[in-house]
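For this depiction, one protein chain was excluded, whereas all remaining protein chains were kept in their positions.
Here is subunit A:
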């Protein structure tokens, strides 16, 4: 869950079909998506599901957290529920009404009704690293509520069953040349494969799926909050005290000098190369330009320049790799810095803070970093 997301939004994020209830499957999906431990599902059910229906309703959720249910959320759920009731099968809606009135004996039947809106979703999953499925055939029968479906089919007529079996193999008549070959033959439309596997191929899945960088969890030390003064430890701005603005989606920290104070521009910095001091500036009033993100700071690709080289034969042309100051950078720097500087001036010890920001950090004789409070 992103920081700053309120509880109502969180509920809606987990309740993906907006039915007004969070089912175990939705919890499991969310758990996987956010890479939580497996205990997350059980914990939530223990916490929120008071009537032990197997689902967490919006009311239960709000009760446990001590929130007032939001009107628009409740209305959204009502709309969704009426949609389900209208669109779902007759048996489906019948079960949903009984579910709300009586305390269900089996959790699976409750889930069966809730999943009418989730098409194509597998109710079963393989145990990690094996071919075995988590739920047995009997459990799956219950989950899918096939007993209801079978009754319906039986009522419908036997012809649907036979039609299904007949449509399995489609035959066409083909004329065959040559003598004594029978002239024509019934040939299946789809040929059976030349060789069939003798056993189901064992797909080995890695014990923990590897994530690509963009899916990694971004962490931020508790000591670093927006407005914290950071000391840069390496790079050309080492020793400078800069203001932390926010963490970008790549995990890098966005900082600014401000430029007038110490010559450090809007810049990205890695957490490891920074000491967080206890000095905080209140930058709640500072709004950062939308365009300042990771792509903003990315260096221009040099690939195009390399490709263009043989055609444009100018050996004296300066290589494009040198950084060029662009107007938009100046604009954004000014916009952000003016806000940050007003925030610094507004703080109780503004004068000292300003000279503090201008100063450089360094170690002196007798100073022990392991004993220092930053």
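Simple rule for what comes next: a contact is a pair of C-beta atoms (placed from the backbone, for glycine too) under 8 Å apart; a residue touches a chain by one contact, two chains touch by 3 or more; residues count from 1.
As a convention for this text, contacts and distances are computed from a predicted model.
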Complex member absent from the view - protein name from UniProt, among "Electron transfer flavoprotein-ubiquinone oxidoreductase", "Lys-63-specific deubiquitinase BRCC36", "Sorting nexin-2" or "Large ribosomal subunit protein eL33": "Large ribosomal subunit protein eL33"
Full-complex contact with the absent chain, from A:37, A:180, A:299 or A:368: A:368
Candidates A:131, A:234 or A:295 - the one touching the absent chain: A:234
Interface with the unshown chain - residue positions in subunit A: 221, 223, 233-234, 236-240, 260, 262-265, 271-276, 325, 360-364, 366-371, 374
